[in-house]
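For this view, one protein chain was removed and the others were kept in their places.
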Amino acid sequence: MARYGMALDYKSCINCKACESACKEENGILLGADKHRIWVGVKDIEGIFPDLSISSSGFEPSQCQQCDNAPCQTVCPTNATYYDDNGVVRVNPEQCILCTYCMEACPYDARYIDDRTMTVDKCNFCSDTRLINGETTTACQATCPTKVRIFGDLDDPESEISLVLRARDHHSMKEHLGTKPKLFYLT
Amino acid sequence: MNFKKILPYNRHTFSSFFSFERTPLNVFMLMLTVGLVGFLLYGISVYLQHGHHAYGVTRQHPWGLLIAMYVFFVVSSTGLCIMSSLGHVFNIKAFQIIGKRAIIGAIIAILTGFLVIAFEIGHPVRMVIYNVLTPGLTSAIWWMGTLYGMYLFFIILEFFFLNNGNHKYSKIFGLAGLIVGLAAHSNLGAVFGFLVARPIANGVFFPLYFILSAMVTGSYLLFLIYGWRYKMKFPPEVKKFMVTLAQVLGLLLAILIFFEIWRALTAIYGMMPERGDIAIHMITSKNFLIGEFLLGMLIPFVVIVYSRGRAIKTLVYTSITGMVGIFWMRYDLVHDTQLAPMMPLKIREYSLPPGLVEYTPTSIEWMIAIGAIGVSFMMYYTADKFFNLDHDAKGH
Partner (left out) sequence: MKTELSRRRFLQGTVALSIVGATAAATALAKTEHKSKSKIVDFGLTKTQWSDKLEEIPTLCEMCVNKCAAIARVEDGVLTKLNPNPLFPKSRNMLCARGNAGIQALEDPDRLKYPLIRVGERGEGKFKRVTWDEANEYIKDKMVKIIDEEKDNRSTIGYCAGEGMAEHTYASFMGDKIGSLNYVNHGSICLATTIAGYTLTLGGYGQADLENADYVIMAGANRAEAIVTPDTMDMFKRTKGRGLKMVVVDPRFTNTAAHADTWLPIEVGTDLAFVLAMTHVVMTEERYNKRFCEENLSDFEAYKKHIIDKNYTPEWAQAITGIKADDIRETARDFMAHAPRAIYYQGRRTAWSLQDYQLRRAQAIFSAMGGGIDKKGGIIFGKKLPLGEHSIPSPMYDNALERIEKSKAASIGNSGSWIAWRNTIIDGTAPYPVRAFFAYKQNPMLSIPNTAKTKQMLEKMDLVVVIDTMPSDTVMMADVVLPESLYLEREDPVKSFGGAEPSIALRIPVVEARYDTKPVIEIMRDLGEKLSKPLFEISKKYDESLQEEIEERGEKEVYKEEGYDLADGYRHSQETINHHMVSSVYGEEAWKTLREKGVFYPDMSKYFKKVSANEYEYYPEHKKSYSIIKGDLNNEPYHDTCVDINEIAVLKKKFRTATKKIACALYNFEKRKGVDAMPTWRSELYKETPEGRFKFITGRHGQFTQSGSSNNALLLDLLPENYLWINQRIADAKGIKFGDTVEVRSSIGAIEIKAYPTEKIGKNVVFFIHGFGAESSELTLAHHRGANDNAIIEDVYETTFGSAAMHETIVDIRRV
């Protein structure tokens, strides 16, 4: 039993979308602009040529925040969304009625509809494609050229992610909502 | 055992069921109903082939017109239930005549609502199973759904006892229906109000506003139902009731406008992101200004104030605009809640940065949504044929 989380050295991101492709291939995600578990956000740059603001133009790799207090779980009428033993927020497609309330409730736009099962799907830290088979990391982590992601057990004080989070400044997204994300952005 | 004894109803042959006075208005209503139901059936057939792809809903805007229409119908139902309870639960004299007709309206409305939502929820059957097997007790949708189920049960019983004249039970189930209906309905408000990530919806406003706007809706519907029933030739006691109803409606509208103003002011004040900007967008949109405000509130309100509630014929007509306004209220409620993108960054290189989330219902959604009104007309016609819905000398 672990409590998996991910730290992102997001300043290293180059917006290459290897993570998004790896996720799609690993988890058999349907193609289509709206079907992604993981993405990289880009802010449109500020300023006027040639005085552009470099600092306004970073990349923000993101995915489901694996909230410890997940709004998507709270609102699910059938408990199709649940926390698994590793603290990963997952969807049981057998139980999902596709009311899409979770999509409405997720503050991070992390959910989408899988057209094959006609249920809501989302990032599950490769639980059913990797972790279950004893692999210790996610497809997006493994493939990233600049090694943005550190994946690991937050409950293990000796894990790399725990060490990093103790040592380096970080923040999470929309923390004020009290969702307690398990994605940490290293600054 | 004779069923008729338990639930008195009128016997009909095939032809008597379909016979009605061939006035131009009646013929028009027939054609309208047939047309609407045709739309609905076509819409459903497309939906069954293409699923949600037939709709304009997206990842960022998962709830669309059908949710709005569902809300529209269940608010109508709750509204009729509340208004009717003024008479036979709270014993307000002028309202005592409305009993059965309003309750059957409430039943019809909620059934239509359920019909609509069945084509929005991806797996309605699964829903029934897992609502029971693995109830999500923290989910406003679960409570709303469950309570509406109970509500339907209670008001059916209420109708049943009203029909066979059992005052005691009709009152008990009427009260139960009212309480559960109010709970269900405020939960529907909470479905939106609980969305912590969406400041424009989050908070106490919706649960309260839903009750208020339900009463307004109920009033409009009563005007329409009675206007139709009496073809504008109102008997005196009905007239008296309608004037009172108009005055109550005036008050309700005043409160509603007051609510809306304060809601807008608090939302805009300080221009908090995802709230202030959205509120401005909302109240400057045509949907709001023309749909909600002008049609839904202002016109009826002006008529009431101007005539001191006596222009009941005009009010029957303005109730039509009122209901159009109510429709836009529901539509805006659903749409505006989803206006602010939860992921405000660009994720594809060649795209514009996400602005407010856009949504346009497809024709299929319109067909199902509007077509459903035809179903409620049909049900009303049937109910009117089989049951005596009028207030009669024997009481209810």
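Annotations
Every chain is named by a letter (A and B) in the order it is written, and numbering of its residues begins at 1.
Keep in mind that, in the parts below, a contact is a pair of C-beta atoms (placed from the backbone, for glycine too) under 8 Å apart; a residue touches a chain by one contact, two chains touch by 3 or more.
Computed from a prediction, not measured in an experiment: that's the story for all the values here.
When the omitted chain is restored, the residue from A:V88, A:V120, A:C144 or A:L183 that touches it is A:C144.
For the options A:N15, A:N92, A:S127 or A:S172, the residue in contact with the chain missing from this view is A:N15. By the touch rule set out above, subunit A reaches the unshown chain at residues 9, 11-18, 20-22, 24-33, 45, 47-50, 52, 54, 57-59, 115-116, 129, 132-133, 136-137, 139, 141-147, 149-152, 160. Touching the omitted chain from subunit B are residues 348-350, 352.
By our rule, only the chains that are shown with their structure count from here on.
Rounded to whole angstrom units, the spacing between the C-alpha centres of subunit A and subunit B is 39. Considering their complex, residues 33-34, 36, 39-44, 60, 62, 71, 74-80, 95-101, 103-109, 111-113, 115, 118-119, 174, 177-179 of subunit A touch subunit B.
Residue ranges of subunit B in contact with subunit A, taken from their complex: 51-53, 57-60, 62-63, 121-124, 126-127, 130-131, 133-136, 138-142, 145, 191, 194-198, 337-338, 341-349, 353.
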